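Only a single protein chain was left out; the remaining protein chains are all shown in position.
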Amino acid sequence: MNAAGLACRALTFERSTGGRLLDGIEAAFPCGRACLITGATGAGKSTLLHLLAGLLGPTSGEVWADGQPVSRWSAPHRERWRQMVGIVFQHLHLLNDVTLLENVLLPCVPRPERWPAVLGEARQLLERLGLGALEEVTPARLSGGERQRAALARALIGQPRFLLLDEPSAFQDDGRIEGVLGLLEEATGQGGCVVVCSHDPRLAAADLFQSRYRLAHGRLERCP
Amino acid sequence: MAKTLPAQEVTRPCPAPAPPIWPGAWRQARRAVIAALLLPWLLLGLMGLDMGLRGGRPEQTAARWVGCLGLSTPALWPAGDGMHYPPEAAP
Partner (left out) sequence: MTRFCFWNRPLIAWAARDLGRQPFSALLLFVCLALLVTLVTLVLLLGQSLRLASVQWAAQAPDLVVRRVTPGGWAPLPVAEALERVQTVAGVLRPRPRVWGVVQGPGGPWTVVGVDAAAAADWPADVPLPRAGEALLGTAGRWLATAQPLFLEGRRALGFKVVGYLPRSAAAALHDGVVLNRQDALLLLGLAGDQATDLALEVFHDEEAEALRPDLASVLPWPVTITTSREQLRRQLDDIDRRTGWLLASFVPALAAMALVVAALGAAGRRQRWEVGVLKALGWGGGDLLRLHLYRGLLIAGPAVAVGSAAAYLLLFAPGTTWVGRWIFGLPGAPLPLHLSGQSAAGGLLLGMLLVALPFSAALFWSGWQAVIQDPAESIAEAER
C-alpha cells in the first residue's frame, strides 16, 4: 500500500438511483507510468476517474494515493488531495466567458507563491498545444479540438502528480494526437501518474501506455 | 559623404520586454481593485478634511442668534414641540 501512485482497493460505487456501476475494482496506477482504461460508453469510466480525483466518494472500498487512504479523508483533507490532481472532464467544463489563458490559469489562482512562473508555464503549454495565438480568445469561439487541448493545458498546469484524462483525444486529428501524447509522455517521465479513459483506437495503439485495462460490467480487467 | 557614427551610437538590439505578469483582462481588473481600495480612503479622507476645516461653525452661528434673539431652541418655547410653531401659540 505504500507504492507511489493511485490504487483502488475493492472499490465499489452505486448510483443514487440504485444499480452498481463499479463492483469491487482492484487496480494500481503507479507513478511514472501511463495507464489506459477502455470500455463501452456508460461502463463507468468517468465515474472511476471522478472517484480517483476525489470528486466522488466510493460506496465501499478505498482509493489510495501515495500510500494514503485518501477516499477516507474528510472534506478539507480531500481538497489537498485534489490539488495534486489535474483532470480533463469528458464535457471539458471550460468557463466560456473568460479567455483560454485564464481558463488554463484557474487551478493556480489560489496559490500565489508560484504566480509569475505559472503564467509563463501556461503560455508555454498553450504554445505547445497550438493555441498560442488564441490565448486571449474565449472558448466559446473555438473548435471542439481547440477546446479539448485547452482543457488539457488546464490539467497540466502546475505539473500535477496525478493526471486523470477523460476522452482527451475525442476531437483531435491524428497530427494533434502526437502532440498530446508527447505531453503525457513528459508527465510520466517527470514521475507523474497518468490515467486516461478512452475508447479511441488511436490511443489504444499508442506505445505510451504500459498498463491497459478494460472496464466492463463494473469490473476492471487488465489487458495483456 | 556618409558620416560614420561613433561606436557608442551604433544601435543595439533592445532586450525583449519582460512578459507581463498578469493576463490581459486582469490588468483592467487590477486597476479596478486599486480603485476600489483607494476610493473609500479618498472619500473618507476628504470628508475628514472637510469636517476638520468646517466642523461646528454653522451651529455656533445659529447658537449666537439663539442667544441674540433670546430664543428657546429653535421654536420659542414653552409653546410648540421644538420643531413646529403651533397655531395656538399665536396671541
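Letters A and B mark the chains as written, and numbering starts fresh at 1 in each.
Simple rule for what comes next: a residue touches a chain if its C-beta (ideal position, glycine included) is under 8 Å from a C-beta of that chain, and two chains touch if they have at least 3 such contacts.
Because the structure is a prediction, the values reported are computed rather than measured.
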| item | value |
| --- | --- |
| Options A:110, A:175, A:189 or A:224, residue touching the unrepresented chain | A:110 |
| Contact with the hidden chain (one of A:7, A:43, A:87 or A:196) | A:87 |
| Residues of chain A (touch criterion as defined above) contacting the omitted chain | 50, 53, 55-56, 75-76, 79-80, 82-85, 87, 89, 91, 93, 95, 97-98, 102, 106-113, 115, 154, 158, 160 |
| Interface with the undisplayed chain - residues on chain B | 22, 25-26, 28-30, 32-33, 35-37, 39-40, 43-44, 46-48, 50-52, 54-79, 81-91 |
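Quick note on the criterion: only the chains that are shown with their structure count from here on.
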| item | value |
| --- | --- |
| Distance from the mean Cα position of chain B to that of chain A, given in whole angstrom | 52 |
| Chain A-touching residues of chain B, taken from the complex the two chains share | 19, 21-26 |
| Residue numbers on chain A that touch chain B, as the complex places them | 98-99, 101-102, 105, 115-116, 119-120, 123, 135-136 |
